[in-house]
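Have a look at the structure that comes next, please.
With one protein chain held back, the other chains of the complex are shown just where they sit.
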Amino acid sequence: MNAITGHMRETARHGPDGADVPPALALAAISKTFGDFSALKGVDFDLKPGEIHALLGENGAGKSTLMNVVAGIYTPDSGTVSVHGRPVAIRGPSDAQQLGVGMVHQHYKLVKPFTGLENILMAHPEGSYRQARKRLQAMTKDALDGIGFDVDLNRPVESLSVSEQQRIEILKVLVAGAKVIILDEPTAVLTDDEAVRLFTAIRNLAREGHSVVLVTHKLAEALTYADRITVMRGGQVVRSVLPSEVGEAELTALIVGSTIDERERRSGNAGKSVLKLRAVERRDDRGPGLRNLSFEVRSGEIYGIAGVGGNGQSALVEIVTGLSQVDSGNIWLDGHDDVTNQPSERMRRCGIACIPSDRQSDAIAGDLPVADNYAINGVLEGRYGSVLRVDRRRIDADTQDAVRRFEVMGVRGSHQKAGLLSGGNAQKLVIAREFSGTPSLILAHSPSRGLDIRASAAVHDHLRAARDRGAGVILISEDLDEIMLLSDRIGVMSRGSIVAEFETPADRQAIGKAMVGHG
Amino acid sequence: MADASISAPTRRSLFGRFNLEVRGHMPMGQQMLVVSAGILLGLLLSALLLMAYGVKPSGLLNEFVVAIFGSQRNIASVLAYAAPLTIVGLSAALAFKARFWNIGIEGQVIFGAIGATLVANYDIGPPSLRLVLMALAAIGAGMLWIALPLFLKIRLHVNEIISTLLMNYIAFNLLLHLLYGPWKDPQSAFPNSKLFEDVERLMAIGWQNLNLSLPIAVVLVLLAGWLLGVSRYGFLLNFVYANARMARALGVKIVGLTLLFALASGALSGFGGFIISTGIESRLTQSFFVGYGFSGILIAFLARNNPFAVAFFALLISVLMVAGQSLQVFYQVPFAMVQLIQAIIVICVAASEFFIHYRLRLLE
Partner (left out) sequence: MDFVVNWLANVPGFAVPFALAALGLIICEKSGVLNLGAEGYMLVGAMAGAGAMLSLQVHPLLALVIAALAAGTLSLLFALLVIALRVNQVISGLVIVFFAQGLTAMLATSNGWTNRAFSGLGDLNFGPLSSLPFVGRILFQQDLVVYLTIVIFAVTVHVLYATHIGMRLRAVGENPEAADAAGIPVGWYRFGAVVVGCMLIGLAGGYLTVAVSKIWVDGMSGGRGWIAIALVIFARWQPWPALAGAFLFGCIEALIPRMAAIGLQLPQYFVLMLPYIVTLGVMVWSSLSAGRRSGQPGALGQPFVREERH
């Protein structure tokens, strides 16, 4: 096992612009299909030694798929991959590792009950177990010092914070001797401060000769930290540019194709309270739970809840929809008074609708028809036939009507399986269902996650329409842009409580400070 | 390890040569084709196995086709066995549809039959109502036998596969206790209960030796079809089956539905015990239940929990059982072969489902 610094020095000899040096990574005409869906359509890409190269695009543009091909997770249908000028066949992650390619996936590939060290050790079964452990312990310490990271490698990974877990992932890649490092949406779950620290480390790595692909959908990140930017859209490369050559507007246009102008539009008339939470407490072994959580939502307003994920947002959704119980405190609902710890079927009947963050597992039954997925709320409320007989004909008619009104595309018939819909259309189906009972309170948890800009705009329009109709809307999102765009009032959630509230127009800096201030 | 010599990996593993892809969706017609191919393969392997046992191809044709479909008597015996098989198949299907792995059908059949025999042995109720009381006792006993695993599953998350299975062994030992002890027929050398009286047997329907069990099974198939396909319970249960998390989030009463369908499953199994003991054996024996438990499970699997498909596969297994009996007589093929063949068919069908979910692509 060579010391990591050995590699670093070796590659550092080539300058990032050395024209005679072959690219660290070159992809030519890569194509990949999943079933009928063509995810990559003849993509070319190259990465120079010592370069930080941002791969920019919307969710679903094919960025992660492309990099998974390089990491050996997916096998391409056609096209060639070259590493340091030599064409290679990558048939699995271990091939990629041998070639010096390492990827930090968006969803970390860590064995949770294992310690950080064991997670690294499992890729390196050389020598006796005890010796390998000892050797690795020393090596990782050096590597940590080298890039200025700090993490306890002897604690089970499941007890570490996400940013610490990410450091272990990066360490894993470095110990494996990777010269080409791919980071897939590395800042998705980090606070701003943590992100800045991460980019400092990445810059250090590049300076020492590593080549880095930064997969991201965040414009600012790419413009600030990358040496070069390649924009992907719909499984194809749109253009490669230098950050100095483009402005934000131009880059946006490249990402989206055509620009959509989504303007802010505030509510004029917030009315009476529809939901009040008072001093709600809930203990939770896995997360921060809820601590002294109090806020209220009025009719005719969108109340945005900003905050880094994992600060109690999911628990908040669960207690308001009746999926889990509070330990103390009250939930009050207009027209129903105290509804603390009522079961979910009761909360639903009180006019609460919910667009959950994990569509596939919480809002859609992929194996069942579109019609069933649309009608289940109505069936539960007794709208379609009796207990003895479900009125299929009325369900079909209503589904067709809703599909038309909510512009759910790709529905060939109401008996088609809902799982065949694309993310955006599945979300529209969920909204169509949730809005079908004209709810008085709507919880939307990351409603545009994974959607393209057009679909997000449609989702936003629906939320605004519900507000204008007089419903109270809670918008929970990790995307501060989305919160700023839609909300009439903003609460910041941190460690299980609302730590600050802002009237709009709000100061973005102040919100950001509140988000991390209590960390 | 960190030897980053840049070369194309040449290692090719067995798995590496193929690429496994997840299929999005396969049309229903194609799926049925794949499953049919699986069944055919299973039958083919079984035929080879029987031939290895010395049964000639002509013998196979004779036992499975000519002998069965050539005589009304044999068709009647196929139908007679198909009735209880359908009932236990429905029992399994209802439970599986509620994501409750009821592997305890055998125990519920035994306990149901014990319940029915209890009513018969002690002449409970007027003779005109005797059969109805026996049926009700069987249904109650079947539900009782599933109630404990059901309770443990819902309240304590105890794995129902193992708990229902353990209940089988407990029921079996209880049966032996009764047959070797208090309920033993003194006129018989074997551990049997005494023969049921005429009022305690299912009425004949006037064709061959068939009795009411057949029309009852048909009615139950229709009822199950209605429950799963038409009623609100079935509509909601589809969501519990497809995505329980979502169903819970939308306010579906999952516990209630699970209770309803699992208890219905226990009731059906118990009723199956009544049908077998009164319709076929006319008494309790120490082996009257053998094979029904696992056949019910396999039938429900083959039928993908669809009641009408359950009836179809029950007929298929029934043909196998009747043919198996004559193979035993004429070729000395052990009756265990019937169980083996069922398992082979299910293995082949299960294996064939791979091609419904995945696609293999050869690399280069």
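In order of appearance the chains are A and B, and numbering begins at 1 in each one.
Basically, a contact is a pair of C-beta atoms (placed from the backbone, for glycine too) under 8 Å apart; a residue touches a chain by one contact, two chains touch by 3 or more.
Bear in mind the structure is a predicted one, so any value in this text is a computation, not a measurement.
Counted over the whole complex, the shown chains touched by the missing one are A, B.
The chain that is not drawn here is touched, among residues B:F64, B:Y81 or B:W101, by B:W101. One of B:M26, B:I161 or B:A244 touches the chain omitted from the figure, and that residue is B:I161. Of the residues in chain B, those that touch the hidden partner chain are 13, 15, 19-22, 53, 101, 103, 148, 152, 156-159, 161-163, 165-170, 173-174, 176-177, 180-181, 294, 297-298, 301, 332, 334, 336-344, 346-347, 350-351, 353-354, 357-358.
Listed by residue number, the positions of chain A touching the unshown chain are 34, 71, 73-75, 92-94, 97, 103, 105, 107-114, 118-119, 121-123, 125, 129-130, 132, 172, 285.
Here is the rule we go by: only the chains that are shown with their structure count from here on.
Taking the mean of the C-alpha atoms as each chain's centre, chain A and chain B sit 45 Å apart. By the touch rule above, chain B contacts chain A in their complex via residues 1-4, 6-9, 12, 16, 19, 21-25, 230-236, 238-239, 242-243, 245-253, 363. Within the complex, the chain A residues that touch chain B are 1-2, 4, 7, 34-37, 75, 83-84, 86-92, 95, 98-100, 124, 126, 175-177, 179, 321-323, 343-349, 354, 356, 361-368, 372, 376-377, 379-380, 385-390, 417, 419-420.
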